[in-house]
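One protein chain is absent from this view; the other protein chains keep their places.
Here the chain labels run A, B and C in written order, and each chain numbers its own residues starting at 1.
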Amino acid sequence: MTDTAQAMPDVQGSRDARNVPIDRVGVKNVRYPITLYCPRTSGQRHTVATIDMYVALPHHQKGTHMSRFLEVLNTHHDALRSDQITTVCRDIKDKLEADHAHLRMEFPYFIDKEAPVTGQPGKLDIEVVFECESNATDDFVMTLRVPATSLCPCSKEISDYGAHNQRCVMEASVRIAPGQNLWIEELFTIVEHAASTQVFSVLKRPDEKWVTERAYENPKFVEDIVRDLAVALDADDRITWYRINSENFESIHSHNAYAEIIKDKRQG
Amino acid sequence: MTDTAQAMPDVQGSRDARNVPIDRVGVKNVRYPITLYCPRTSGQRHTVATIDMYVALPHHQKGTHMSRFLEVLNTHHDALRSDQITTVCRDIKDKLEADHAHLRMEFPYFIDKEAPVTGQPGKLDIEVVFECESNATDDFVMTLRVPATSLCPCSKEISDYGAHNQRCVMEASVRIAPGQNLWIEELFTIVEHAASTQVFSVLKRPDEKWVTERAYENPKFVEDIVRDLAVALDADDRITWYRINSENFESIHSHNAYAEIIKDKRQG
Amino acid sequence: MTDTAQAMPDVQGSRDARNVPIDRVGVKNVRYPITLYCPRTSGQRHTVATIDMYVALPHHQKGTHMSRFLEVLNTHHDALRSDQITTVCRDIKDKLEADHAHLRMEFPYFIDKEAPVTGQPGKLDIEVVFECESNATDDFVMTLRVPATSLCPCSKEISDYGAHNQRCVMEASVRIAPGQNLWIEELFTIVEHAASTQVFSVLKRPDEKWVTERAYENPKFVEDIVRDLAVALDADDRITWYRINSENFESIHSHNAYAEIIKDKRQG
Partner (left out) sequence: MTDTAQAMPDVQGSRDARNVPIDRVGVKNVRYPITLYCPRTSGQRHTVATIDMYVALPHHQKGTHMSRFLEVLNTHHDALRSDQITTVCRDIKDKLEADHAHLRMEFPYFIDKEAPVTGQPGKLDIEVVFECESNATDDFVMTLRVPATSLCPCSKEISDYGAHNQRCVMEASVRIAPGQNLWIEELFTIVEHAASTQVFSVLKRPDEKWVTERAYENPKFVEDIVRDLAVALDADDRITWYRINSENFESIHSHNAYAEIIKDKRQG
């Protein structure tokens, strides 16, 4: 896969007769170190992203120029602002001379979280996805994958003592109203509070007692988790669209419980 | 997660006040042994599926009954006809008393393929996904993930000898016209011929010579692969909709090349 | 990768001057449908294995003949006895004319398990690994990966109500004394009873009450699980060596708790 800026036959640039436009063509699964600037929080965060970059290819063009995707990445990676991600997508569109560009970055992100009672510092790892589509306009979707605890209301109700609980992973994808901002930490807080209780990286015994009792006081089915999350996202006017789900790694089964809701608030 | 057929409080059956309908709720990542009957081919095939089963839950109902999904599976797994998969989805809909049911089964499938020159027998493993949606009507999408070889036209053109080639995985999802059938083996044959050459499980030297030269005679960009596959699927009137892609594990990079096309033929 | 039985240059067969013997060379990640015969249980089980097959290569030989591994597999796959797996490994050794052969097969296996109270039938998926080494003698190691439930004794002790619990996966690898047999189902039963309680695929409410209370009555740290499993394996004289571990997917953290014990009983 090469570029046209050379005195060699440009196979990609030649004409294609099949009359088949391609929706997306580009590079997939590129790993790259990135730096996020979050003006609102502790500023600079370093992480490693897995990146997909695509453009639309018109029916008459034989191929795209794969190396240019990486060149765009080279110019941006060391100062990527989470609130300016669409700029990178537009640069791909321009550099590849395309009408339509798509950028997807998935990376681990670390939330500074203190233990609930002792205040012990810790870092909780979540997964973040930034996804952009640029043509005449820009579309941006932010996704967070957040671990938490779910405790089964039925198990609590029917049992003389105890209740099965487990780790769950909640996923929330959102679109934001024009001119609005929603920081990773803000969405994270909304999401993790939809579960029975939160998870932490460091828990001393008073903290463990707290999370254990909190979960037992706050039983939720996987259905309750997505519904409570939906209610919270409905209440935030910055959010115009969301797709949410929770996957609960049932401690009493080898399979998982799952629930999903998609809502476009602009359609009432 | 429990069932109502007991003299115990039915927490799931209680009323929910949040007024939030749930698009999909159920069990995810269930592994199960299945038997496929393919009247057209060698009849009975045994494999192991990873299964997701969901229903829609109306806003007023607190929870679904998770154990019923597994009960439906128990009644069907040992005689699953690849041309009657929608029956299972409808049974889920009925057993869960839902308006909408979703079934997804992903499983490895083995194609009997002889080596191109010596005729040595072998089994090629592909990945198959059956996905059904049932409400008033049934929607069925079949997906195949097929490995093959891609050889780069640019590399061949500009190099004095050789050309970089690599394994690629092509994915084709299709919808079929009412009353029509498309067998796994039929779609497989269409898909694998879109690449530079096919892969085999057993290759003797005359076979290896054949595939090596065939790939070199038939160079294709990732763009060519999806376009040639699109042309082939356009030519089959049984197919009304398709989503296809190819991911090429570039032998000269640590990242992959990717192309994707989606087309609804019913919309011309 | 080719075979010598052709009128073509046999590159693999040529002499190598680097004087470097190779411990293992062969094919990796071969997917293949297999049939297990378990005389002791319900007889015939169909599943899909991921298989690695290697031989040792002496310093003077340039290459091995990759296609022969698949040919051996073709002759065995449709009647693989779990108590005769070493035969396949020896066949690889002979067919490849090697002093040393290695065979590894990993596959999902399904245990028929009834719910503890209602007796509802269900299939629990576990992971099984058969690993053989053949040179002058044969070495065979069987590994089971079994899901279960663990409930934290500390959380129970310090909390006014509830206790965090989670799915755990216990892994047990064992060697058997000459002339002895240990069936998958036998080892499975030993392993799953080392946890706080077992998991099931179908649970009605009386069953869910049973597993919830059983787990609460039987709290175990990850340390307790491996120790109780070690005690059980020590008590079975058929087992001469074991390597066991448990990984608990903590419901209060995003990381896991882990413990491991290795013991060679022949060394006292």
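Annotations for the structure displayed:
Here is the rule we go by: contacts are C-beta pairs under 8 Å (C-beta built on N, C-alpha and C of every residue); 3 or more make two chains touch, one makes a residue touch a chain.
Since this is a predicted model, take the numbers as computed values, not measurements.
From the options C:N29, C:T137 or C:Q267, the residue with contact to the unseen chain in the full assembly is C:N29.
Checked against the full complex, the candidates B:E71, B:E208, B:D224 or B:E247 give a single residue touching the omitted chain, namely B:E208.
When the missing chain is restored to the complex, the residue among C:I85, C:A172 or C:V222 that touches it is C:V222. Interface note for the absent chain: among C:V20, C:A136 or C:A235, the touching residue is C:V20. The hidden chain makes contact, of the residues B:Q44, B:N181 or B:S251, with B:S251.
Subunit B meets the missing chain through residues 124-125, 147, 149, 151-152, 154-155, 158-167, 197, 199-201, 203, 205, 208-209, 211-213, 215-216, 249-255. The set of subunit A residues touching the chain not shown comprises 1-3, 5-6, 8, 30-33, 35, 45-48, 67, 70-71, 74, 108, 110, 120-123, 125, 201-209.
In the full complex, subunit C touches the hidden chain at residues 1-2, 8-9, 11-12, 16, 18, 20-31, 52, 54, 57, 62-64, 66, 152-154, 157-158, 221-224, 226-228, 230-231, 245, 247, 250, 253-262.
In this section, only the chains that are shown with their structure count from here on.
Subunit C has its Cα centroid 28 Å from the Cα centroid of subunit B.
Look at where the CA atoms of subunit A average out and do the same for subunit C: the two points lie 35 Å apart. Among the residues of subunit C, those touching two or more other chains are numbered 125, 201, 203, 205, 208-209.
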